[in-house]
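Removed: one protein chain of the complex. Kept in place: all other protein chains.
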Amino acid sequence: MSSTMSFKQVTVSALGLLLVSGALASPVFADGTLTVSSPQDPGSWDPVDTFLINWASVGTNLFDGLTYRGPDMKLVPALATSWDVLDDGTRIRFTLREGVTFHDGEPFNAEAVKFTFDRLLGEEGAKGPQQSNYTAIESVEVIDDNTVDFHLKAPDPVLLTKLAGYGAMIVPPQYIEEHGEEYFNTHPVGTGPFQFVSYEPKVSIKLKAYDGFWGDGPKLSELDYRFISEPSTAVAELQSGGVDVVIPPTIPIAMIPTIEDDDNLDLVTTSGPTVYALRFNTAEGITADERVRKALIMAVDRDAIVNEILGGQAQVIASFQGERSFGFDPDMEPLPYAPDKAKQLLEEAGITPGAQVQIDIRGNDATFAEVTQAVSAYLSMVGITASIHPVETNTLLNDIIPQGKTGAMFQQSWGGWTFDFDNTAYAMYHSGQKWNPYDSDPKMDELLESQRSLTDPAERERILQEIAQYAADRALEMPLYSLNAIYGVNKRVKHFEPAPDNRMRLNEVEVE
Amino acid sequence: MIGFIVKRFAQAVFVVIAVSLIVAVAIRMTGDPALMIAQGAANITEADLDRIREGLGLNQPFLVQYLNSLRGLVTWDLGNSFVGGTPVNLLVDKALPATLSLAFASMFVSIVVSIPLGIRAAVARGRGSDQLIRIFSLLGLSFPNFWLATMLVLLFSITLKWLPPSGMSGFASFIMPAVTMGVILTATNVRLVRTTMLDTLNSQYIMVARAKGLSERKVLYKHALRNCAIPLITYFGLQFGGLLGGIVVIERVFNWPGMGTLAFDAVAARDYPVLQSVIMILALLIVGINLLVDIAYGIVDPRIRTK
Partner (left out) sequence: MAFAAPPRLHRFASLEFVLGFLLLGGVVFCVVFSAWLFAPPGQISLSSRLVMPFQDAAHLFGTDALGRDVLARVAVGGWVSLKVGFFSVIGSVVFGVVMGLVSGYYRGIWDVIVMRCADIQLALPFILLAITFVAILGGSLTNTIILLIVSQWVQYARLVRGSVLTLREREFILSARAIGVKNGAIILRHILPNLMGPVVVLMTLNVANNILLESSLTFLGLGVDPTIPSWGGMLAEGRTYLQTAWWISVFPGLAILCTVLGLNLLGDWLRDLLDPTGRTNR
């Protein structure tokens, strides 16, 4: 017999080796490392390049802005310790925090602030989408090392909130000038609690604690993010210990029981700003009639949908905003669930049973697809046959909706990340906006424009509430629900505070 | 002979250029990248969109963009991703080895399993074990591979916690994806090995070896298998090309950072440079492998050259 091993022996040993190495592959955590699963890699860590919320889950830990808005939605000082609004709102003077340094050691001062905003409003910012948000700023003037003046073209009541947003994150002038823009994209440096270690595009980004952080020092030693877009894969990683936290919107409602049943995991939720509605085609078809629209709304039992399909992880809304939105009216009631009244209205409007409507929805939203199917079932009970038409998301958002090619109803989901109804309402209801291809209402336009430049928040709020009520009276959409922000967290993670907008600051978090 | 090689090479070049043109045109029909980038911004105007397009180089005439991309393919400067400006080279340098290594691992698994099984089936021709092996290989062909993958993850990652459910993170992470892909390949290869072995086993050469009194094992593995090697290798080579196509589903399920995932994300984001590069590189690989196999075949079997 030959001296070489028989094939059988080779196979058995190979299998044995595979099994052993498999067992050894179970992840071992270093002390104080937190691993987070994020659904998408934004591709660049430069704050001016993107609007994706998945930038924020990482960016919030690398960078700071002049102001900061945490999970409680309150605006607090960050890199600016105080500010004064002067000259009827056209000039804001900021006093800057002293003793702050960037991760590369350079000092934070007024020069850095000026550099940041010149860059945002200049050529580099022009390549990205953030610039259009800050066009109210005319220029930034250095008064002294710790004081800057913002000169505005016109008063902007939301500017202070926007300064907590991505585009206004303060970036290091010397570092960028030395290494260049392209390097900065993949090797970010800021003033936040964690500093950059390494980045593997589409796979992961690793951060570590920054000793020189100006605020309450981070308690973790390392912070890793893995990019996992498939929900079931992300949850599988959570269960097997490969990640500690899964951030929204990854976790589908369907997997909530899976997480709740697992002894090692916690489901942490908070009300979120993302809202869902079915918007009507007010120009053509049976939905051009206001009575029909109201009837369709009353035909659907929205509470049942929230409780049954969404497992209670959402709240029924009366207007197209979540409860934390500025402009939200807690007293406003949605149209009731009243199928008999609905049938009556339909009859009045001359609609015969069997009338067809088409509902266009996004192709990749499994949860909403289920919701729409329930809606369709409810509609059939009042004699309306609804067909559901999923469209590839990008095509829907960038072609079908703006060109007014939708069916009778279409999915309207909105991030609501500014937590201010103005942002949503203007885009949804104003004539000529990309999200509003069908309707043009001078009264609505007037209301929308009137509150944009008001500096009195109480007055703004009143008008925003009026807008919401007017939209409901005209039944421009069927508001459905605002979805909770759902996080899956391993029990070894302590002091984790769920952020409704993914902007989670992890400096207080510890792990066992 | 030389004429044959030149002719085939010229055909290959033609195909590559035609493919590049088709791809360049097709991806531009998928939608506007500027809209993708601006998504989420509240008050984007047409002017803003145009500004973004300018920055991406999309306002240049098509021919200029196309020739640039061709030139880039040759000089290996594939441009920058529309999503965040990452140089495409960086992305491909990571993704291509990931896909290739998974492809090789899958082929390895399938070869290791299919050769002994195929030989066994050939030897036992017509009898019980042959029938069984054939039916089992059909079973392998009939499984939806993503279903199998999901089941494997459920068993090995979630329940037993033996293997990582996703990502490319060392030897253990190759196991499930390679096995999943390997199952289907094995099914096909078992039959290939069986058929090729059958042809060989009937040949004079083997009868002589048996007559000489060599052990059955030696006859099978040392002599018969060697004879089959050439046709088998060519089949496996061709299979490799087809493999690259099917690997995308597996990459999705296992979050494998390969070319398939890259392409998938690129389409969603209308990321032209990435999408174009991925498709072109894979097409080049496939055309290249087919060319080599054809030439090898042509050398071995002169009749092919005149076809």
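Brief remarks follow.
A and B are the chain letters, set down in written order, and residue numbers restart from 1 in every chain.
The working rule: a residue touches a chain if its C-beta (ideal position, glycine included) is under 8 Å from a C-beta of that chain, and two chains touch if they have at least 3 such contacts.
This is a predicted model, so every value here is computed, not measured.
From the set B:I22, B:V64 or B:I233, the residue in touch with the chain omitted from the display is B:I22, counting the whole complex. Residue A:P257 is the one among A:G180, A:P257 or A:P457 that touches the chain missing from this view. For the chain left out of this panel, the touching residue among B:R53, B:R134 or B:K218 is B:R134.
Here the missing chain is touched by one residue of B:L70, B:V267 or B:A296, and it is B:V267. Contact between chain B and the unshown chain involves residues 11, 14-16, 18-19, 22-23, 26-27, 29-31, 131, 134-135, 138-139, 141-147, 150, 154, 158, 188, 191-192, 195, 241, 244-246, 248-249, 252, 260, 263-264, 267, 275, 278-279, 282-283, 286-287, 290, 307. Take chain A: the residues that touch the chain left off the picture are 231-232, 252, 254-255, 257-258, 261, 304, 308-309, 363-364, 366, 369-370, 372-374, 377, 388-392, 394-395.
FYI, only the chains that are shown with their structure count from here on.
Between chain A and chain B, the centres computed from C-alpha atoms are 37 Å apart. For chain B in complex with chain A, the touching residues are 31-32, 35-45, 48, 51-52, 55, 81, 83-87, 90-91, 94-95, 112, 116, 150, 153, 156-158, 161-173, 175, 221, 252-255, 257, 261-262, 265, 268, 270. Chain A makes touch with chain B in their complex at residues 7, 11, 14, 18-19, 21-27, 41-44, 46, 49-53, 126-133, 182, 185-186, 200-203, 226, 228-230, 232-233, 236-237, 239-242, 393-395, 397-399, 415, 417-418, 423, 426-427, 434.
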